[in-house]
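A single protein chain has been omitted from the complex, and every remaining protein chain is retained in its original position.
Right after this comes chain A.
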(Lines give C-alpha, C1' and ligand atoms only; values in the text may rest on other atoms or scores of the structure.)
Protein backbone atom coordinates (compact mmCIF):
# COMPACT_ATOMS: atom_id res chain seq x y z
CA UNK A 1 0.00 0.00 0.00
CA UNK A 2 1.13 3.51 -0.70
CA UNK A 3 1.47 5.55 2.48
CA UNK A 4 3.33 8.45 0.97
CA UNK A 5 2.07 9.69 -2.39
CA UNK A 6 4.54 10.74 -5.13
CA UNK A 7 3.76 14.34 -4.19
CA UNK A 8 5.07 13.59 -0.70
CA UNK A 9 1.74 13.63 1.08
CA UNK A 10 0.46 11.05 3.57
CA UNK A 11 -2.97 9.45 3.63
CA UNK A 12 -4.42 12.20 5.78
CA UNK A 13 -2.73 14.93 3.77
CA UNK A 14 0.20 15.58 6.09
CA UNK A 15 3.83 15.90 5.10
CA UNK A 16 6.09 13.08 6.41
CA UNK A 17 7.56 15.25 9.15
CA UNK A 18 4.33 16.94 10.10
CA UNK A 19 2.53 16.28 13.33
CA UNK A 20 -1.21 16.12 13.73
CA UNK A 21 -2.88 19.06 15.38
CA UNK A 22 -2.41 18.93 19.13
CA UNK A 23 -4.70 20.50 21.65
CA UNK A 24 -4.76 20.30 25.42
CA UNK A 25 -7.04 21.52 28.12
CA UNK A 26 -6.40 21.67 31.85
CA UNK A 27 -9.09 20.79 34.35
CA UNK A 28 -11.46 18.30 32.75
CA UNK A 29 -12.48 16.42 35.91
CA UNK A 30 -13.67 18.68 38.71
CA UNK A 31 -13.32 16.11 41.50
CA UNK A 32 -9.73 15.16 40.72
CA UNK A 33 -6.69 16.93 42.18
CA UNK A 34 -5.42 17.45 38.67
CA UNK A 35 -6.87 16.59 35.29
CA UNK A 36 -6.39 17.26 31.62
CA UNK A 37 -7.73 16.54 28.20
CA UNK A 38 -5.33 16.00 25.34
CA UNK A 39 -5.88 15.39 21.67
CA UNK A 40 -3.50 14.56 18.86
CA UNK A 41 -5.54 14.73 15.71
CA UNK A 42 -8.39 12.29 16.17
CA UNK A 43 -6.85 10.61 19.19
CA UNK A 44 -8.51 12.03 22.28
CA UNK A 45 -7.69 11.11 25.84
CA UNK A 46 -8.61 12.33 29.27
CA UNK A 47 -6.38 12.01 32.36
CA UNK A 48 -7.14 12.47 36.06
CA UNK A 49 -4.64 12.51 38.91
CA UNK A 50 -5.50 11.90 42.56
CA UNK A 51 -2.99 12.43 45.29
CA UNK A 52 -0.60 12.44 46.91
CA UNK A 53 -2.92 10.72 49.35
CA UNK A 54 -2.81 8.00 51.97
CA UNK A 55 -1.99 4.54 50.64
CA UNK A 56 -5.16 2.48 50.31
CA UNK A 57 -3.51 -0.87 50.74
CA UNK A 58 -1.02 -0.68 53.60
CA UNK A 59 1.02 -3.62 52.35
CA UNK A 60 1.88 -1.59 49.22
CA UNK A 61 3.13 1.40 51.20
CA UNK A 62 6.75 2.36 50.50
CA UNK A 63 8.50 3.97 53.45
CA UNK A 64 10.83 6.25 51.51
CA UNK A 65 8.91 7.19 48.38
CA UNK A 66 5.46 7.59 46.90
CA UNK A 67 3.61 4.73 45.25
CA UNK A 68 2.57 5.62 41.72
CA UNK A 69 -0.35 3.77 40.20
CA UNK A 70 -1.72 4.07 36.72
CA UNK A 71 -4.81 2.74 35.04
CA UNK A 72 -5.31 2.90 31.30
CA UNK A 73 -8.72 2.19 29.85
CA UNK A 74 -10.31 2.61 26.46
CA UNK A 75 -13.88 3.76 26.18
CA UNK A 76 -16.14 1.21 24.48
CA UNK A 77 -16.89 3.70 21.76
CA UNK A 78 -13.27 4.75 21.17
CA UNK A 79 -12.60 2.45 18.22
CA UNK A 80 -14.53 1.71 15.08
CA UNK A 81 -15.73 -1.72 16.13
CA UNK A 82 -17.15 -1.66 19.60
CA UNK A 83 -15.16 -3.65 22.13
CA UNK A 84 -17.31 -5.52 24.59
CA UNK A 85 -14.98 -5.79 27.56
CA UNK A 86 -12.03 -3.48 27.19
CA UNK A 87 -10.78 -3.52 30.80
CA UNK A 88 -8.02 -5.77 32.05
CA UNK A 89 -6.79 -7.12 28.75
CA UNK A 90 -3.11 -7.58 28.07
CA UNK A 91 -2.77 -4.50 25.92
CA UNK A 92 -4.18 -2.12 28.53
CA UNK A 93 -2.19 -3.73 31.33
CA UNK A 94 0.97 -3.27 29.30
CA UNK A 95 0.21 0.36 28.47
CA UNK A 96 -0.71 1.04 32.12
CA UNK A 97 2.67 -0.30 33.12
CA UNK A 98 4.49 1.72 30.47
CA UNK A 99 2.76 4.94 31.49
CA UNK A 100 3.38 4.24 35.16
CA UNK A 101 7.08 3.68 34.62
CA UNK A 102 7.39 6.77 32.45
CA UNK A 103 5.61 9.01 34.95
CA UNK A 104 7.42 7.52 37.92
CA UNK A 105 10.72 8.49 36.32
CA UNK A 106 9.78 12.15 36.37
CA UNK A 107 7.88 12.49 39.64
CA UNK A 108 10.02 13.39 42.64
CA UNK A 109 8.63 10.43 44.57
CA UNK A 110 11.12 10.72 47.43
CA UNK A 111 9.43 13.96 48.55
CA UNK A 112 6.19 12.17 49.32
CA UNK A 113 7.00 9.01 51.29
CA UNK A 114 4.20 6.66 52.38
CA UNK A 115 1.72 8.23 50.01
CA UNK A 116 0.14 7.21 46.76
CA UNK A 117 -0.50 8.97 43.49
CA UNK A 118 -3.15 7.60 41.16
CA UNK A 119 -3.17 8.39 37.47
CA UNK A 120 -6.21 7.42 35.44
CA UNK A 121 -6.17 7.79 31.69
CA UNK A 122 -9.01 6.97 29.39
CA UNK A 123 -9.02 6.95 25.63
CA UNK A 124 -12.14 8.59 24.28
CA UNK A 125 -11.25 8.22 20.65
CA UNK A 126 -8.41 6.09 19.32
CA UNK A 127 -6.61 6.91 16.10
CA UNK A 128 -3.08 5.68 16.71
CA UNK A 129 -0.55 7.01 19.17
CA UNK A 130 -2.81 6.52 22.21
CA UNK A 131 0.22 5.68 24.33
CA UNK A 132 1.85 9.02 23.52
CA UNK A 133 -1.35 10.98 23.94
CA UNK A 134 -1.93 9.35 27.34
CA UNK A 135 1.55 10.24 28.55
CA UNK A 136 1.11 13.84 27.41
CA UNK A 137 -2.27 14.07 29.10
CA UNK A 138 -0.87 12.53 32.29
CA UNK A 139 1.99 15.07 32.38
CA UNK A 140 -0.46 17.90 32.04
CA UNK A 141 -2.69 16.46 34.78
CA UNK A 142 0.28 15.92 37.11
CA UNK A 143 1.44 19.49 36.60
CA UNK A 144 -2.11 20.67 37.27
CA UNK A 145 -2.21 18.64 40.48
CA UNK A 146 0.95 20.44 41.61
CA UNK A 147 2.96 17.26 41.98
CA UNK A 148 6.70 17.99 41.94
CA UNK A 149 8.37 16.69 38.80
CA UNK A 150 11.92 16.62 37.50
CA UNK A 151 10.72 17.83 34.14
CA UNK A 152 7.70 17.48 31.93
CA UNK A 153 7.59 14.14 30.12
CA UNK A 154 6.31 14.24 26.62
CA UNK A 155 5.92 11.46 24.15
CA UNK A 156 5.53 11.09 20.42
CA UNK A 157 5.74 8.25 17.94
CA UNK A 158 7.43 7.94 14.59
CA UNK A 159 7.46 5.22 11.97
CA UNK A 160 9.15 4.19 8.77
CA UNK A 161 6.97 3.39 5.78
CA UNK A 162 7.71 3.50 2.04
CA UNK A 163 11.36 4.22 2.94
CA UNK A 164 10.30 7.49 4.56
CA UNK A 165 10.45 8.38 8.25
CA UNK A 166 6.97 9.51 9.31
CA UNK A 167 6.16 11.52 12.41
CA UNK A 168 3.14 10.82 14.64
CA UNK A 169 1.50 7.79 13.01
CA UNK A 170 -2.25 7.57 12.79
CA UNK A 171 -4.23 4.34 13.05
CA UNK A 172 -3.93 3.34 9.39
CA UNK A 173 -0.19 3.93 9.31
CA UNK A 174 0.19 2.25 12.71
CA UNK A 175 -1.58 -0.91 11.59
CA UNK A 176 0.44 -1.12 8.38
CA UNK A 177 2.85 -3.37 10.27
CA UNK A 178 5.92 -1.23 9.74
CA UNK A 179 8.28 -0.16 12.50
CA UNK A 180 6.68 2.09 15.08
CA UNK A 181 8.97 3.89 17.53
CA UNK A 182 7.40 5.51 20.57
CA UNK A 183 9.71 7.82 22.48
CA UNK A 184 9.18 9.60 25.77
CA UNK A 185 11.66 12.26 26.82
CA UNK A 186 12.40 14.76 29.54
CA UNK A 187 12.90 17.67 27.13
CA UNK A 188 14.90 20.08 29.28
CA UNK A 189 17.10 17.41 30.79
CA UNK A 190 17.55 15.71 27.42
CA UNK A 191 16.85 12.26 28.81
CA UNK A 192 14.88 9.38 27.38
CA UNK A 193 12.37 7.75 29.73
CA UNK A 194 10.51 5.60 27.24
CA UNK A 195 11.59 3.88 24.06
CA UNK A 196 9.55 1.18 22.41
CA UNK A 197 9.67 -0.24 18.94
CA UNK A 198 7.65 -2.85 17.09
CA UNK A 199 9.40 -4.58 14.17
CA UNK A 200 13.00 -4.01 13.19
CA UNK A 201 15.04 -1.23 11.64
CA UNK A 202 18.65 -0.88 10.57
CA UNK A 203 20.68 1.13 13.06
CA UNK A 204 21.23 4.26 10.94
CA UNK A 205 17.57 4.52 9.94
CA UNK A 206 16.49 3.91 13.52
CA UNK A 207 18.56 6.86 14.65
CA UNK A 208 16.85 9.11 12.11
CA UNK A 209 13.40 7.90 13.08
CA UNK A 210 14.12 8.32 16.78
CA UNK A 211 15.50 11.80 16.21
CA UNK A 212 12.29 12.67 14.39
CA UNK A 213 10.20 11.39 17.31
CA UNK A 214 12.34 13.43 19.73
CA UNK A 215 11.71 16.55 17.66
CA UNK A 216 8.01 15.78 17.95
CA UNK A 217 8.31 15.40 21.72
CA UNK A 218 10.03 18.77 21.98
CA UNK A 219 7.31 20.46 19.97
CA UNK A 220 4.70 18.94 22.27
CA UNK A 221 6.70 20.04 25.32
CA UNK A 222 6.73 23.62 24.08
CA UNK A 223 3.00 23.51 23.57
CA UNK A 224 2.39 22.01 27.05
CA UNK A 225 4.62 24.65 28.67
CA UNK A 226 2.67 27.43 26.99
CA UNK A 227 -0.56 25.82 28.11
CA UNK A 228 0.62 25.60 31.72
CA UNK A 229 1.83 29.19 31.78
CA UNK A 230 -1.42 30.40 30.27
CA UNK A 231 -3.38 28.39 32.84
CA UNK A 232 -1.34 29.79 35.74
CA UNK A 233 -1.86 33.33 34.47
CA UNK A 234 -5.60 32.71 34.23
CA UNK A 235 -5.73 31.34 37.77
CA UNK A 236 -3.81 34.31 39.13
CA UNK A 237 -6.03 36.72 37.26
CA UNK A 238 -9.15 35.09 38.66
CA UNK A 239 -7.75 35.05 42.16
CA UNK A 240 -7.09 38.79 41.91
CA UNK A 241 -4.32 40.77 43.58
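A few remarks follow.
Here is the rule we use: contacts are C-beta pairs under 8 Å (C-beta built on N, C-alpha and C of every residue); 3 or more make two chains touch, one makes a residue touch a chain; residues count from 1.
In this section, contacts and distances are computed from a predicted model.
Hidden from the displayed complex is a chain whose UniProt protein name, among "Putative tRNA pseudouridine synthase 2", "RNA polymerase II transcription factor B subunit-like protein", "Exosome complex component CSL4" or "mTERF domain-containing protein 1, mitochondrial", is "Exosome complex component CSL4".
Between the chain not shown and the residues A:9, A:199 or A:235, the one that touches is A:235. The residue touching the chain not shown here, chosen from A:17, A:75, A:124 or A:149, is A:149.
Seen from chain A, the chain kept out of the figure touches residues 33-34, 53-54, 58, 106, 108, 143-146, 148-152, 186-189, 224-225, 228-229, 231-233, 235-236, 239.
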